[in-house]
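Sharing a structure below in structure tokens format, with a few things to ask.
Only one protein chain is missing from this complex, and each of the others stays in its spot.
Entry: chain A
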Amino acid sequence: MDRIFIDIWVYLAASPLLWLTLTLAVYLAGQWLFRRSGGRAIFNPVALAIALLVLLLLLTGTPYSTYFTGAQFIHFLLGPATVALAVPLYLHWERVRQLALPILAGLLVGSLTAILSAIGIAELLGGSPRTLLSLAPKSVTTPVAMGIAEKIGGLPSLTAVLVILTGVIGAVAAPALLDWLRIRDNAVKGLAIGVAAHGIGTARALQISSLAGAFAGLAIGLNALLTALLVPLIVRLLHLTP
């Protein structure tokens, strides 16, 4: 009897089907729990799903590469989904155009704040130079952040993790923080979440409204460009070396 279970497990563990299905199932379960909890921020479906899948991989001793052979089909859709952000941007273009100046002001100050506060706080708490350099581009979308980290002597793989964590923190905490600050304009909410927490934040902004999603999506693109320009400059000015 055990033999059969082991055979089935050996087959499933190596096939893309199991981890693809589990990723979807865990996400749906996370969404269900989020709704059941009345939309409590702490039950963020992405954070829950990631935590549960990490636990599963550790418990079953499955390497990430095996997991990813299945999950890559979902991961691949990030590309077309990013392109799809053009749709809310098109639908809300009039508002974006009117707010061009506030957008640029928020973006510039926000981008600088994201970089300098991350470096500064980690430095104060005794972070190593390599950690500071890996943290600097944490608020931009993963491929850009990894490229920047590589260029300035950080660890791109560490940066990738920090970027994801930043996104999750932003998605969980930003809406409550913005309410507390009495920000009611969804355009402002969306831009702030997009600048601080890139795509994962944008996913959350889209749940606030399509307008917030449009501004968050715009912020991903603009902040990627700006951060790629600013980080190397700041690193040189602060004389940070790995």
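Keep in mind that, in the parts below, contacts are C-beta pairs under 8 Å (C-beta built on N, C-alpha and C of every residue); 3 or more make two chains touch, one makes a residue touch a chain; residues count from 1.
Keep in mind that, in the parts below, contacts and distances are computed from a predicted model.
S.K.: Looking at UniProt, which of "FMN reductase", "ABC transporter permease", "Xanthine dehydrogenase yagT iron-sulfur binding protein subunit" or "CidA/LrgA family protein" names the chain we cannot see?
M.R.: The record for the missing subunit names the protein "CidA/LrgA family protein".
S.K.: Of A:Leu18, A:Leu133, A:Ala149 or A:Ile164, which sits in contact with the chain we cannot see?
M.R.: The missing chain is touched by A:Ile164.
S.K.: Among A:Leu85, A:Leu133 or A:Leu211, which residue is in contact with the omitted chain in the full complex?
M.R.: Hidden-chain contact among the options goes to A:Leu85.
S.K.: Could you pull out which residues of chain A are in touch with the chain that's been left out?
M.R.: Counting only chain A, the missing chain is touched by 23-24, 26-27, 45-46, 49-50, 53-54, 57-58, 64, 67-68, 71-72, 74-75, 77-91, 93, 99, 101-103, 105-107, 109-110, 113-114, 117-118, 121-122, 125-128, 131, 135, 138-139, 141-144, 147-148, 155, 157-158, 160-162, 164-171, 173-174, 177-178, 181-183, 185, 187-189, 191-193, 195-197, 199-200, 202-204, 206, 210, 213, 217, 220-221, 224-225, 228.
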